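Take a look at the structure set out below.
All protein chains but one are shown in place.
The chains carry the letters A, B and C, assigned in the order they are written, with residues numbered from 1 in each.
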Amino acid sequence: MAITADVRIQSEPFDTGAEIASLSSGRRDNGALVTFSGICRDEAGTLAALEIEHYPGMAEAEISRIAAEAAERWPVTAITVIHRHGRIVTGDPIVLVMTVSEHRQAAFAAAEFMMDFLKSRAPFWKKEHRVDGSSGEWVDAKETDEKALTRWE
Amino acid sequence: MAITADVRIQSEPFDTGAEIASLSSGRRDNGALVTFSGICRDEAGTLAALEIEHYPGMAEAEISRIAAEAAERWPVTAITVIHRHGRIVTGDPIVLVMTVSEHRQAAFAAAEFMMDFLKSRAPFWKKEHRVDGSSGEWVDAKETDEKALTRWE
Amino acid sequence: MKLVYFAWVRERIGVAQEEVTPPESVTTVRDLLEWLRSRGEQYAEALKFPDAIRVAINQEHAGHDERIAGAREIGLFPPMTGG
Partner (left out) sequence: MKLVYFAWVRERIGVAQEEVTPPESVTTVRDLLEWLRSRGEQYAEALKFPDAIRVAINQEHAGHDERIAGAREIGLFPPMTGG
């Protein structure tokens, strides 16, 4: 469907409740709204924060392409993606994917699809800041994330 | 996992943003939070509201059983389900399912599983109130909803 | 035992709940539905397609073959439309 996703790359936190409200208000034809929030884990207490680097311009473009592909595959009526960059402390949200559809299966599938592709195709990189004060490693891409894409082929 | 789902049956609206905040605050070990909001559709402008009847006592018990089954199947750390009853106008939310997990796949799967079972197993019934003032029919159960359960067998 | 009715089953029978004492020959859910249908016009109408009736014994889903001995509360209702 010819919808335009609302894609935002920002360092500021976001308010999921406000995003839900803004997508659902004034709409009476949508039965299903799914949100996915990705939160910065503390990795068993060892991690203090992540520093997220991104490719300005391409990050927006690539996420918009992923959202357009999701909207091609499933009858969704709205998509919002917010991806943060910069320093994010544990417990804080990194990413929000929100999908709206008439039916639940489409909303779920589109959100899962986008998260799978964001993991391996959106140009972001995470560097660890450890609780002990050391600046840790760049987080390695997971093979399981790459493999997760094959189910959408 | 031995978690206890937060199950609420109520006529009042709920605030998804507040529910998300209360589940995510103070937790630093969870990477993924999924919400599903089911919203009262207007069925191409013909529907004014739904009157939702429920089986008090059993509604809570059955949803708790569904949530317990989801928590057995996937490593979720928290589940919230809010299901409304009474008169609900189009555009307003009927149900919220929220799952939290370390990993996105578990959070998505548990939420989808619960929604599929809520549709056909939670003792709620919807009666239509039409825009033209007539009190319409009881909404028929969909065969597709019954079939959706087979994928979890 | 207490019977509770919901949605169009309730509307057609005309009461939301009632106490009943079925005869001893009524041992399963199926027997109970059969016996209820014999109790009058509204019951016959409400339960004329027994396969469309969902049942809960003591607030848990039950099949039509299930025995009702010891049931305190039996719910009869149409297929659910939750969520």
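The definition used in the following text is that a residue touches a chain if its C-beta (ideal position, glycine included) is under 8 Å from a C-beta of that chain, and two chains touch if they have at least 3 such contacts.
Just so you know, these numbers come straight off a predicted model, no measurement behind them.
**Q** Name every displayed chain that the left-out chain is in contact with.
**A** Output: missing chain touches A.
**Q** On subunit A, what residues meet the omitted chain?
**A** Interface residues of subunit A facing the absent chain: 38, 53-55, 57-58, 61-62, 83, 94-95, 115, 118-127, 138-141, 146.
One rule holds in what follows: only the chains that are shown with their structure count from here on.
**Q** Quick one: report the Å distance separating subunit A from subunit C, using the average Cα coordinate of each chain.
**A** Between these chains, centre-to-centre, one finds 48 Å.
**Q** Could you tell me which residues belong to subunit B and also touch two or more other chains?
**A** 38, 115 - these are the residues of subunit B that touch more than one other chain.
**Q** Which subunit C residues sit where two or more other chains touch them?
**A** If we look for residues of subunit C contacting two or more partner chains, we find 83.
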